[in-house]
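Left out: one protein chain. Kept in place: all the others.
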Amino acid sequence: MRLVLPLIVTFICGMLMILQFFIPHRPFSLLGEELSDWYMIVASAAIFLGVVNLVQVHLMKISQRAKNWQYSPVVLLGFFVMTAAGAVWGVEEGRPFDYMFQNMVVPMGATMFSLLAFFVASAAFRAFRSSNWRATLLLLSAFIVMLGRVPIGDMIWRLFPGAASGAHPNLVSEAAEWLMQVPNMAGQRAVMIGAALGVVATSLRMIFGIERSYLGGAE
Amino acid sequence: MREMAFLPALLALAAAAWAQPEQPDSTASPAQDAQTFESMFEAVCVTDAPNDDGGALEVSWTLSGSASPPDSIRILATPEGGEEFEAGWVLPGTDLFSLSGLEDGVPCSITLEAWAGGSPVSRSDAASATPSAQWFHSRRIGMFVITVLLAAVIFWYINRGKSGRPLFIREIAGLSAVDDAVGRATEMGRPVLYIPGIMDMDDIQTIASMVILGRVAAKTAEYGANLLVPNTRSVVMSVAQEVVKESYLQAGRPDAYRRENINYLTDDQFGYAAGVDGIMVRQRPAAIFLLGTFYAESLILAETGKSVGAIQIAGTAMPSQLPFFIAACDYTLIGEELFAASAYLSREPKLLGSLKGQDVAKLVIMLIIVIGVLASTAGTWWEPANRVADLLRFLTHVE
Amino acid sequence: MRKLLEKLDRVDRRVIYVLMALSVFVPLVFRLDFPIPVGGGPSRDLFEYVDSLPPGSTVLISYDYDPSTMPELQPMAVALTQHLFTNGHRIIATALWPQGASLSQEVLSSVGDSLGRTQYSDWVNLGYTVGAGVSVLRMGSSMQAVYPQDRDGVPYDSIPMLRRVTVIRDLDMIVCLSAGDPGIHAWVMMAGDRYGVPVGGGCTAVSAPEFYPYLGTGQMIGLLGGLKGAADYETLVREGAVGCPPGTATPGMAAQSIAHLVIMGFIVLGNITYLSVGKGRKGASR
Partner (left out) sequence: MNWDLVGIWLGAVLTLMLYSFLYRDNPFYKFAEHLFVGMSAGYWLIYTIFNVLIPNFWNELTGAGDGTPDLLMVIPGIFGLFMLARLVPKIAGLSRLALSMIVGTGAGLGLISTLQTNCLSQVEGTIVPLSGVGTAGFLNNLILVAGVVCGLVYFFFSKAHKGVVGAAANIGITVLMIAFGASFGYTVMARISLLIGQAQFLIFDWLPTFSIIFGAGG
């Protein structure tokens, strides 16, 4: 019994969002817009759950002296300092909250993001072991596109005899552009269309209550 | 915010001043200038705004080429039984103006006034129409037909699945590896790490990931492996806790469920990546699942997972991240395979039926493409074939 | 020779990391430079469309990224803003990512001051709105509903340049600088497809392939892909208008080219060692 009401709410919200796309008439378009505002607010309200969990988990880690518990105070300190600064002095530029964000959180984010340059290199070295012909194809098209996207690619091509004067002086970048325009588009489209059908099927199963494990009530 | 208070006052002043020159200069007598700008407006037509929720009209007009273009055009509206009001100002360049906030069913007549040098110089004859709300969006019929068709196919096969007829499903390498991945983790006494992607519960890939988490949790409960699920969204954390608790209940191991292993890290994409990397190098999981929506952090997680020697099963419908998962993970579910996972792992008749329905839907899409291509190819020398291609393009075109 | 290949095959990840770090830091420290040929393609399409805008157009630039993707997207914002201001257009800045609001403020005030453009008459910063595609959808029916006030709290309807922009269709063009979601998908789906406003975009090189299909179907009129797209646009803008300060994307391209070649070297090396040493050993299945 405890699942019927939530499933009804899912059905109503799902059908409303679908119908408001096809029916512009007054109740639907208005309700469609209101619902899309409300769901944002509810999803945002949930952040309190997250931060409470974060604090609980780290307090527990400290009390139980779990492995690496010495770093839990750093999490709690960072969290409360940021939250207090934001609540007391506001979020405008130049205030402590924004200062700490610009000078600590932003550089750390950029650094984690830039780790990818290292990981892409190690992935390129190890992973593309052409253990089968498809991986070789992936590797080849990656190689051509990489060469084509940088000035050096065409420079190398022009070193070949007669290449510079031939019909295609920039053969490498043109090949890269062709790989992006045709095969890449075909592949992306196949994945997008396939995934879209997967989304349609999954959405319908959720809206009509066929898939309900997300409510924790496996039937 | 307090010191910003004076700004609106300053601006209100500027706005009022800005509006000032627009006021008609009553002393100028419009009569004698009128003839030089005779009927500047041609083909003035007013229609009810299509496909809207009512109360709106669309006015379109063309300026006759001969007269010199006016400075601006003023639109006046007089609803039946109401008095005239100024609906808006447009520059001569625009030739379409939509007017809203009117009453449905009440005819309203529109006249256009051309202004030059701060005074009205020409006035069009009135055209009128009645605003009304449409019950159906005329330009989305094609999509409506296809949506109903796809839904019908999927539900039909779900019911057929329920009737117990066995449905074949091809082998998906990544999913059949789930068992031995969890088994390996249990033998080595190392945890299983499940990463549900970084988007919220409104994202369908995250919903699909939660369903798969349920199946994986059932296995870790059965094998007795330790399951870690770090989250970057609070709603996803609560759903994950519910789903895992239910799976442990179903497997008869409610005692093994540890709520603190399904925790929230941070909403920040790279804060989350840093936190999960820390979990990987310290807890050294033997099996890692990366299923859901991923962005740039995909390779940060997959490469670190590789460095701790874990079996990695990834899956996403994000085309930009698939190459990285293919490069760094042992198995990768590509696009739709992520959505097929719940049916594949549970083998429930309803879900297998829905999968069959997706296949038939793909067949429908492929037929539309093939017929469309053949028709438009034939169309280049045999005209009627083009109409078939245009019909298919209309069906798939959505405003 | 075989011994060397075997050692290479088991090379430690950290050696690769050190080589990568050197290949980026060295060119920067010694300030190496390469010429940038701007061929046809999405970068030039965007430039030509912006160039062909009728005088006095109003363009909306949406800053849908955060500081971690600034190296690629901020130079695009600067070059675009220079181009629009020198052609006498008006700019409305919005942001579907929270930090986008302060990033847009930086660009608009610095470029605006250098070219003598003033706030509220030539540009306005409407700041951040939650709701991604849904907010864009709402702008279709009323911009003011989504932005009751601009970033500094000034009410929407008291801003002179916004007098004629009530709905999204009143805009002449939208350029979305996107680092992911919400971003170009939302603007194409909700503004381009639904309301027919021409949508151009700039994105990180990683998400560029995702948007190529939109270029194919005409749902997008141009796209700047990654640092190369930014360098392309910078070069094109500087060709057109004299006196534009040099951008930051171009010097970065030199370091990019070298690091790029080092990675390609890894791919080739990785496979040579694998083929010669690991003939017997079956590689990881796909």
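Note that the chains take the letters A, B and C in the order they are written out, and that residue 1 is the start of every chain.
Everything below uses one rule, namely that a contact is a pair of C-beta atoms (placed from the backbone, for glycine too) under 8 Å apart; a residue touches a chain by one contact, two chains touch by 3 or more.
Bear in mind the structure is a predicted one, so any value in this text is a computation, not a measurement.
The chain not displayed here makes contact, within the full complex, with A, B, C.
Set against the missing chain, the residues C:Ser43, C:Thr204, C:Thr235 or C:Thr273 yield one that touches it, C:Thr204.
On the side of chain B, the interface with the absent chain consists of residues 142-143, 146-147, 150, 167-170, 172, 200-204, 207, 235, 238-239, 264-268, 270-272, 274-275, 277-278, 281-282, 299, 319-320, 322-324, 326-327, 334-337, 340, 343-344, 355-356, 358-359, 362, 365-366, 368-370, 372-373, 376-377, 379-381, 389, 392-393, 396-398, using the contact rule stated above. Taking the complete complex into account, residues 14, 17, 20-21, 24-25, 28-29, 68-72, 98, 128, 130-131, 133-134, 148, 185, 188-190, 193, 204-206, 208-210, 213, 216-217, 219, 225-228, 248, 252, 255-256, 259-260, 263 of chain C touch the chain not shown. Contacts to the hidden chain, counted on chain A, fall at residues 2-3, 5-7, 9-18, 21, 34-52, 54, 68, 71-72, 74-83, 86-87, 90-91, 97, 99-120, 124, 134-135, 137-146, 149-150, 176, 179-197, 199-200, 202-204, 206-207, 214-217.
In this text, only the chains that are shown with their structure count from here on.
Here the CA centre of chain A is 15 Å from the CA centre of chain B. The set of chain B residues that touch two or more partner chains comprises 1, 270, 296, 319, 326. In chain A, the residues that reach two or more other chains under the touch definition are 109, 112-113, 120, 122, 124, 127-128, 142, 188, 192. For chain A in complex with chain C, the touching residues are 33, 36-37, 40, 44, 93, 98, 102, 106, 109-110, 112-113, 117-118, 120-122, 124-132, 134-135, 139, 142-143, 146-147, 149-152, 154, 170, 173-174, 177, 180-181, 184-185, 188-189, 192. The part of chain B that touches chain A in the complex is made up of residues 1, 51-54, 133-137, 140, 143-144, 147, 150-151, 154-155, 158, 200-202, 204, 207-208, 210-211, 214, 231, 233-235, 237-239, 242-243, 245-247, 250, 260, 263-271, 273-274, 282, 296-297, 299-300, 303-304, 317, 319, 322-324, 326-328, 334-336, 338-340, 342, 350-351, 354-355, 357-358, 361-362, 365.
The touching residues of chain A, counted against chain B in their complex, run 18, 21-26, 28-30, 39, 43, 46-51, 53-54, 56-57, 60, 67-68, 90, 92, 105, 108-109, 112-113, 115-116, 119-120, 122-124, 127-128, 138, 142, 187-188, 191-195, 197-206, 208, 210-211, 213-218.
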